[in-house]
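The complex appears here minus one protein chain, its other protein chains still in place.
Should a chain be cited, it is by its letter among A and B, assigned in written order, with residues numbered from 1 in that chain.
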Amino acid sequence: MIQRLLPLALFVGLAVLLFVGVRMNSGKDTSAIPSPLIGKPAPALALPVLPMPETRLAPADLGGKAYVLNVWGSWCVSCRIEHPVITELSGSGVLVVGYNYKDPAEDATAWLQKFGNPYALVIQDLDGQAALDWGIYGAPETFVIDAQGIVRYKHIGPLTREIIAADILPALKGAQ
Amino acid sequence: MLPELGQILLLAALLLSLLLGTLPLWGAQRSNNALMSSARPLSYALLAAVVCSYALLTYAFEVHDFSVAYVAKNSNSLLPPLYQASAVWGAHEGSLLLWVMILCAWITAVALKSRALPQTVVARVLSVMGWIAFGFLAFTVFTSNPFERLLPAAIEGHDLNPLLQDPGLIFHPPLLYLGYVGFSVAFAFAIAALIDGRIDAQWIKWARPWTNAAWGFLTLGIALGSFWAYYELGWGGWWFWDPVENASFMPWLVGAALIHSQAVTEKRGSFSSWTLLLAIAAFSLSLLGTFLVRSGVLTSVHAFASDPERGMFILAFLCLVVGSSLTLFAWRTPKEFGKPFHWQSRESLLLINNLLLTAACAMVLLGTLYPLLAEALDMGKISVGPPYFGKLFLVLMAPVVLLIPFGPLSRWQSDSLGNVARVLMPWLVLAALVALVALFKAPQHPIKTALAFFSVFWITLGTLRFVWQRLRQAQSRFTAEMSGMILAHTGVAVFCFGALMAEALSTEKDVAAKPGQSFEIGAYRFLFQGVQELPGPNFVAQRGAIQVFDGERMLTTLYPEKRQYASGGSIMTEADMQGGISRDLYVALGEPLDANGGWALRLHVKPFIRWIWFGALMMALGAFLVMFDKRFKNRRPQ
Partner (left out) sequence: MKRRLLAIALMLLMCTQVTHALEPVDYNSPAEEQRFKALTAELRCVMCQNQSIADSNAPIAHDLRAEVLRLMREGKSNDEIKRYLVERYTEFVLYEPPMHGGNWLLWAGPFLLLLGGGFWVARVIRNKSGAAKTAVVETDQEW
């Protein structure tokens, strides 16, 4: 009797898994890799600064402050799409640091001049070496780091107002 | 107007499939001849409706009707006419319509060639297939309408993905679908048998050729996909254990088990419930594959659509079809009526063979779904790749390779496997000796090389031993079934050799080449002559020229290209290769290195790689050959 029901039982288990899978993955980017850095100290930002008129602080001043780190590049199409949202975020008083990834300085500067610079500080990673320590593998990516320098949240892909409201701002609140 | 007609035809088909699903089935339950005989006309009408609808979609492509959203997304006016026709199945909606059309073609084929079966069986089989058609038509009509309009109409379409503008890709989906959908025949037959509560050797005899046909087409479809990936994608790989590839491989493994199991049930009456279960499983895995490709549950380069709503629909359909058939199985599986057999017999060997194939399928399923399971159980994001699948597949298939020559030489019911082993022993020893020599002489990966030689010699010699035994006997006659078996099993040998040798002895080099520079791989010398620009129908190409020498003799000039397509500007690499029986020479262009014409090149020498697809071809032809055996000739019903 058991062996007659066994195939059905196995299938039911499979169906449950698939159902959960579809629910879990709807609306989500299934290729995004969670960050192993969450809850761990952020790697040091010992990188050159991109000189821009809007720069308000230096990397050394970041200690003791919670901030958002946004990985971007002038070559990145989605970054252009999320740019207005970043500008809004920065305008609302949040400290946003730009991480310029694999971008020649002239291209980065031109891009910021053309679209506007929402970043309090832009650091440059030309060869992508330092990005490996952050687990960065593309752009745009966004981190939330708290006042003690611990990584609290990472988002892969362009930001939207909904994501900021639902994830970024709460992570920042917890980080103050 | 014409696209709307296409939609109306689909709705008509939906209605017809509903009628086909209900009327004959009801007629079979009530022994009502009129209702049962409606099955064939309904099948023909259904096919007509779907074929016309498909033709209208193709027409929309050929006349560049960009007011149809699907046409606008998947073609443009520069696309050559041949690719206009194949662009119809280039994305989700159209490929689904192709799926349905092929299903309707199989339904008609069954309707035409089932005169030898009792009317109740025919009615039930066609009804079950009608229900499947209904499900897919509903899915198409309600969630994936290929005739949806784009208003205002686009001036110009996007383009067909350049990867798909290739002859190999024209035939790959249709062949695959012929296979996937073909398993629905064995499935429908199994359901009909379960409803009836008994299984007749006569019916199994009828079902066997259909299963062989489906499996043969699936083999060809998978092999073509693999060959296409090899010559198109530019890095010389031929199988990646990608979730969608696995989705096609699982029905193939179970289908292979089903073919063997059906043979046993037909001749000895044994394994009847196992055969029914495998028939259900093969088609269920086809449906599962459809689900995996179109639901976005697994990341894959192949994935058509990542739409959770569609995913839910297919999942619901999957649950309905498979759930109800397995419930029917649990409730109505008939009593075993087979002739008894000893543990030393061909029955036992085939039972073990089926177990191993099923275990391999389960392994692939586990590995493919494991990342999903891990994520659901919050175990983090894990990936399962070729190292897992490759290792375990080798381990599970090795016993099958060992057993293959034993099967044909063993008798049914009772035999002395010791005697069979004694007959085969010289060949086993010979194969082992050859393998030993290979082990010591292989320049790299000695174990894989040794396994390659062992498997090809052992299977081929063992199968030839059967041929010799048969020739010596009084009858000295080879049925089509035997010939098909010999061809298919030898195909397995050829495949194993190709796969293992290509894995073991491939060599490749990434080089920075200046014009006039030479590079050596093994006995071959590659001379880089430079790159020039050339226009094509809808692209501009950078074309490199590399001469290949074997000693002093020039073998060929290879012309790898990098193409920039006019629409979208996407860049594609076309590797060039010289195929050969004993090796392939393969070259791909990388990037220009400097202003003096230097380029990065990838050079490969791949020994025996064509044996992979040739072996697969032999397996498919063997399966097709079996279909012509006299035992399957149509006879009047008893």
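Just so we're on the same page, contacts are C-beta pairs under 8 Å (C-beta built on N, C-alpha and C of every residue); 3 or more make two chains touch, one makes a residue touch a chain.
Predicted, not measured: the structure shown is a model, and the values here were computed from it.
J.: Which candidate, A:Pro104, A:Gly138 or A:Pro170, sits in contact with the chain we can't see?
T.: A:Gly138
J.: Return the single residue from B:Phe240, B:Phe406, B:Phe497 or B:Tyr559 that touches the missing chain.
T.: Spelled out, the listed residue whose C-beta touches the missing chain is B:Phe240.
J.: Consider the whole complex, including the chain that is not shown, and state which of B:Ser67, B:Gln202 or B:Thr479 touches that chain.
T.: Candidates B:Ser67, B:Gln202 or B:Thr479; residue touching the omitted chain: B:Thr479.
J.: Which listed residue, A:Gly13, A:Pro51, A:Gly128 or A:Gly174, touches the chain dropped from view?
T.: A:Gly128
J.: Give the residue, chosen from A:Val16, A:Ala58 or A:Ile81, that touches the chain omitted from the document.
T.: Per the contact definition at the top, the residue touching the missing chain is A:Ile81.
J.: Go through chain B and note every residue touching the omitted chain.
T.: Answer for chain B: residues 161-163, 233-235, 237, 240, 242, 267, 270, 299-301, 338-343, 347-348, 351-352, 355-356, 358-360, 362-363, 366-367, 370, 374, 377, 379-388, 392, 396, 411-414, 479, 481-482, 510-512, 570-573, 575, 588-591, 600-602 touch the chain left out.
J.: Considering the entire assembly, which residues of chain A contact the chain that has been omitted?
T.: Counting only chain A, the missing chain is touched by 3, 31, 33-37, 77-78, 81, 102, 127-129, 131-135, 137-138.
By definition in this document, only the chains that are shown with their structure count from here on.
J.: Please compute the C-alpha centroid of chain A, do the same for chain B, then give the distance between them in whole Å.
T.: 41
J.: Inside the complex, what are the residues of chain A that reach chain B?
T.: 4-5, 7-8, 11-12, 14-15, 17-27, 30-31, 33-34
J.: Using the touch rule from the top, collect the residues of chain B that touch chain A in their complex.
T.: 277, 280-281, 284, 291, 295-299, 306, 308, 311-312, 315, 318-319, 322-323, 326-327, 329-331, 333, 369, 372-373, 375-376, 380-381
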